[in-house]
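In what follows, a structure is listed as structure tokens, so that the remarks can point back to it.
The complex appears here without one of its protein chains, the remainder shown in place.
Let's look at chain A:
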Amino acid sequence: MNSDHQAEASSGGPIVRLAGVNKHYGALHVLNNINLDVVKGEVVVILGPSGSGKSTLCRTINRLETIDEGTITIDGKTLPEEGKALARLRADVGMVFQSFNLFAHKTILENVTLGPIKVKGMKKSEADKLAMQLLERVGVANQAAKLPAQLSGGQQQRVAIARALAMKPKVMLFDEPTSALDPEMINEVLDTMVSLAREGMTMLVVTHEMGFARKAADRVIFMADGQIVEQATPEEFFTNPQSARAKDFLSKLITNH
């Protein structure tokens, strides 16, 4: 599977590069001069308090959010503003949302095959085969004929991961993938993500799951007030945070758990 995902990654540079990215919502400076490189195979976890801009950052990478200043490149190609070129680049970036966003009127199988068939022009038989492999892998192959509303949240989110993987993306973005789940379903999704990370997928994950950050992250990025305040290995970050904001953030987590 690993060579599959990465097959199209060509240039030696970072898969994702954000340079001098700024974004405002009115007076709120939601992304403040963000510079970030994610290299091939790297798993980057973004942590931070609510409203720190971490979800916005994640969503700018496939331009679900526009930016005011700066550049974003995916595998060396600058993210276009609109049109077909943007759609093509988005196909290289897998996205998993907090609220799953499975296509509600399509079956689980159709959810996974829509992209390969309509965007990549794959034959239906081939796409079905690929989709069944991916559904097998995330453990919901037996639900393939059902509609999303018939599945639990955890199952839906695993289907969403399969849907993103079906496009053979160069990088996967996870925007708080477990925040809308019941506690008993969080682990099934995190386990899927951990195994994906172990297989070498390049991942950028916004989450509140410290366990995932410890287990799977190569690097932790801590954001506050639209800025990257601190970045370190998970080990360093959790045991020896440098900034006052990060210390404060971590101390609150500990008292809460």
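The definition used in the following text is that a residue touches a chain if its C-beta (ideal position, glycine included) is under 8 Å from a C-beta of that chain, and two chains touch if they have at least 3 such contacts; residues count from 1.
Convention: contacts and distances are computed from a predicted model.
> From the list "ATP-NAD kinase family protein", "ABC transporter permease", "Heme exporter protein C" or "Fumarate reductase iron-sulfur subunit", give the UniProt name belonging to the chain omitted from this structure.
Checked against "ATP-NAD kinase family protein", "ABC transporter permease", "Heme exporter protein C" or "Fumarate reductase iron-sulfur subunit": the hidden chain maps to "ABC transporter permease".
> Of the residues listed, A:Val93, A:Ile108 or A:Met122, which one is in contact with the missing chain?
A:Val93
> Touching the absent chain in the whole complex: find that residue among A:Arg137, A:Arg163, A:Arg219 or A:Arg245.
A:Arg163
> Residue by residue, what part of chain A touches the chain that was omitted?
With respect to the unshown chain, the touching residues of chain A are 62, 64, 82-84, 87-88, 90-95, 97, 99-105, 114-115, 118-119, 147, 149-150, 160, 163-164, 167.
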